[in-house]
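Here the complex is missing one protein chain, while the rest keep their positions.
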Amino acid sequence: MKDIIKMVVVLTVISVVAGYLLATTNKITKAPIAAARLAEKLDAMKKVLPDYDNDPVANTCVVKEAGKEWTFYVARKQGVFVGAAFEASSDQGYNGTIRILAGILPDNRIKGLEIVEQAETPGLGAKISESAFKDQFQGKAIFSTRWMVKKDGGDIDAITGATISPRAVVSALETGLAVYTNNFDKIAATADR
Amino acid sequence: MNEPVEKTLPIAAKEPTWLASSSPHAHSGDSVRKIMLTVIIALMPALAAAGIFFGWDALRLTGVCIVSCVAAEAATRKLMRRDKGIGDLSAVVTGLLLAFNLPPALPSWMAVVGSIVAIVIAKQFYGGLGYNPFNPALIGRVLLLISFPVAMTTWGPWQILSPAAGVDAITTATPLGLVKTTLGTGQPLPFVFDGDTILQFFMGAKNGCIGEVSVLALLIGGMYLLWRRCISWQVPVFYIGTVAVFATILWLADPTHNYNPLFHILTGGLVLGAFFMATDMVTTPVTKTGLMFFGIGCGVLTMVIRKWGGYPEGVSFAILIMNAFTPLLNRMTRPRVFGHGQKKKQA
Amino acid sequence: MKTRRAMFRSKGGVHPASRKRATNAMPVEFMPLSKVLFVSMVQHMGAPARPVVKKGDAVMRGQVLGEAGGYVSAPVHAPTSGKVIAISERPTQAGLPAACVEIEPDGEDRWDAARQPGPDWKTMEAKALVERIVAAGIVGMGGAGFPTHVKLSPPAGKTIDTLIINGAECEPYLTADQRLMVEAAQSIWTGVQIVRQILGARRLVMAIEDNKPDAIQAMSAAMEGTDAELVVLKTEYPQGAEKQLIYAVTGREVPSGGLPMAVGALVENVGTCAAIYDAIVEGRPLTERIVTVTGAMVRTPKNLRARIGTPLADLVAFCGGMVGLPGKIICGGPMMGLAQGSLEAAVTKTTSGVVLLPHQAVQQFSSMPCISCGRCVSACPMRLMPNTLGEMIEAEDNEGAEGLNVMDCIECGSCAYECPAHRPLVQHMRQAKAEITKQRLKKATAAKG
Partner (left out) sequence: MRFYKELIKGLWTENPIFRLVLGMCPALAITTSVMNAIGMGLAATFVLICSNIAIAAVHNIVPSKVRIPCYIVIIATFVTVVDLLMNAYLHELHKSLGIFIPLIVVNCIILGRAEAFASKNGVWLSIADGIGMGIGFTLSLIVVSAIREILGNATLLGYAVGHYQVALLMVLPPGGFLTLGCLLALMNHIQAGMARRSGHAYVPPPTLDCRHCAICKWGE
């Protein structure tokens, strides 16, 4: 009986001390973590959107389509709509889901494309994260481009030895673009907050 | 008859000059070296076919692989102070099989890397001939495939004899690669699989690794091996049979997204694998039942990889995976010992 | 009588070149008496015989030289008349020293006065017949040398319904049994009937391999008009092994560790049956046997009727000597026989042949690793896995080997015959079996003490 009480007490004390330690750490790191995450996102936005002076991360338009919720980040400069960015994903990757962030200019051209998340084969499919692949999307008109890799009869250069990953990127982009064009009016009209 | 005879022994009886070892004193006369030699002979038609279809490249790769395998074997054996030399010819077989699994345009130095990996890591590190759990040539090939995917999947142009309407007759993909791409994206099939194409695939005028293209040449070699009792019929029959059955089921279920079973048999490394790689004695089961299951397993895995996997071809991976099952199959298919009533379940 | 093919084919087995053609058509010749006969007291399985003569004694042919050393043992008789010149220790064919009575023949070859033909065997009791067999020193002449009377005295309650006469002679080279069947079919047949009377066996089967058509013909002529069966076996080694033969003829499997009587069967060699005929009808104890002297290194291969105790060197010399240095000299067949270090050993009751192999025909064992070709697994008539067993035993895992039934190994040599890596598999098995037997004995004594 005495043993059991001792066990309970010791475990409780250790857990309480541990809990206190964790709570403190969490308190200290909460703000920096949030800041780091935000910085990460803003950094990506800067890459895919033109110059803006609003806060696109806060200025969003949520659309429900194709069974998914799409978030469009609207960028403005001096109140004028200068572009929108959205995240899209495809599970047709070689090794799981690929998530991209794409930015579109008001003249219906792509401003930029970033790979947010991927687990493709290093040195092969993972080359979709390299600028040699990503940069080809810049300036492509969203309506006149055939959104397929060249091997499948489209306009997008694939990576040597890896067709699957670029194909997944293109398919994610194409789906996102369709949602964007369908809801363009609503997105462009999103009021600044 | 009652006259005692003189002892007229031609040699001194006290000093034995002959062997007094254990029975049996007779032997079938077969040896590891002879088996390896038979395999080498059986691979010659395929080598000739490779020479016809790929020319200089085929001979270059074969030469490089054999020389570097034998050199690696000799060097490792010397360094490890292993008694037997390269006389068993197993390194030559490994070199030949590795070369047969390489695309014709592969740079020579990559072939050397593959050979060294096959001999040193896949074979000698495990203890040499007889102790390697995996087929050394396939380990060499898979390592090259994973390490240098671009070089290992770059092919020259070849012409399809019966292209489907509106599809280019010249392509730089393998037949399996073509089918994987087009069926995967729902596009029309690139060729009509009629008599001309079937014959073309059977003879070997197509893209592929240098030793796998000519089904005819491989069948000649395979029959020779069967006739010389170097391989048992179970593996090739059940391997190719399983692929055929699997492919037929898929094809009947959905002919628009699956290809003809005959196509699956005539393309890729299936025939090379079924007759020469999945029959490697060291890495396959010893019992006939075990070999049967081995063949079926290889067939299922090959089709699963071809149908659902990332690579268009799965023979190498299928055989290597089944190699890992060999000890288990040996244990599971242990024959019932004579005079033991029921099959003994051994822990 | 009906003749049929064997109905059951056991798994495994090998097909070595038979090489019987050198001697299978040669009539048996009498081997002249040697200057000295070396009669070993170890002629059989079980306890050695005890010498009952001493140096200087004059002996007659058929006189007892050594009496049985126990129940599982057999007496040894003088092969000819002469003088005992020494009782020495000499190596047997297996190379181990054993007591040996050396006899200098007087050349007259007079039979012991006590010898007399028996009464009509058909009127004799089984017990009396067995007693005469014991007295005649008859042992299994196929090779193992198990005392015959032990086999013929099954414990009460055990019935033997099938008697199988082994004329398979599946070992390559040997033709002693084949010639005996061709030349003395009637004696064999009488011997068989005596055995059948002792056992009261319902079914009688004569089993001969299909590569001996002359023997099949001779035996079927002798058996004409009886209810016995003649089973023609497909030639395969080791078809003549007791358990394999019973299976091929009856489809019954002798249980592991059991005797043939467990499945109601009994196997007797044709030579043994002829010896039983000699003992019962002629009253002659076992003092000679047929030995095939053959192999590429013998000048003129022959089948010889040789006295027990004849030195092997004399046999070879009578056949014209050697044509060169042999690679191996084997007592018995090349699959299970004993390799001889010298020609000093002498003929025993179980010496069915002397084979002189050339160097190139001799198996050279090596220490190469197993390449898992599986040929030994296909060849093993007991359906063991010699490859795994060999590796286990090399790793000194005798317990593991016991678990994989190494004790069932009959040491037929099929695995090592097939092995392309020339691994000494049979040697491994013997070593493990000896080791396990030793451990079991130790355990048994410990349990007792």
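To keep things simple, chains are lettered A, B and C as they appear, and every chain counts its residues starting from 1.
Basically, a residue touches a chain if its C-beta (ideal position, glycine included) is under 8 Å from a C-beta of that chain, and two chains touch if they have at least 3 such contacts.
Keep in mind that what you see is a predicted model, and the values were worked out from it rather than measured.
J.: Given that one chain is not shown, which residue among A:7, A:80, A:132 or A:189 touches it?
T.: Residue touching the absent chain, from the options given: A:7.
J.: Go through subunit A and note every residue touching the omitted chain.
T.: 3, 6-7, 10-11, 14-15, 18, 21-22, 25-26, 28-29, 32-33, 36-37, 40, 121-124
J.: Extract the touching residues of subunit B with respect to the undisplayed chain.
T.: Touch set of subunit B with respect to the missing chain: 79-82, 110, 113, 121, 125-128, 131, 143, 146-149, 151.
Keep in mind that, in the parts below, only the chains that are shown with their structure count from here on.
J.: So that we know how the chains sit together, what is the shape of their touch graph: line, ring, star, complete or other?
T.: line
J.: Among all other chains, pick the one whose mean CA position is farthest from the mean CA position of subunit A.
T.: C
J.: Could you please state the distance in Å, as a whole number, between where the Cα atoms of subunit B are centred and where those of subunit C are centred?
T.: Taking the average C-alpha coordinate of subunit B and of subunit C, the gap between them is 46 Å.
J.: Counting only Cα atoms for the centres, state how far subunit A is from subunit C in Å.
T.: Going by mean C-alpha positions, subunit A sits 87 Å from subunit C.
J.: What does subunit B use to touch subunit C in their complex?
T.: The touching residues are 1-11, 13-28, 30-32, 34-35, 83-84, 88, 127-131, 232, 281-288, 291, 330, 334-341, 344, 346.
J.: Please give the residue numbers of subunit A that touch subunit B in the complex, ascending.
T.: Per the stated touch rule, the residues are 94, 121, 124, 151-152, 160-164.
J.: Which residues, counting only subunit C, touch subunit B once they are in their complex?
T.: 10-11, 14, 16, 30, 32-35, 95, 105, 107-109, 172, 243, 247, 253-258, 311, 313-314, 316-318, 321-322, 325-330, 334-344, 355, 357, 361-363, 365, 367-374, 377-378, 381-385, 387-388, 403-405, 408, 411, 413-414, 416-418, 420-422, 424, 426-427, 430
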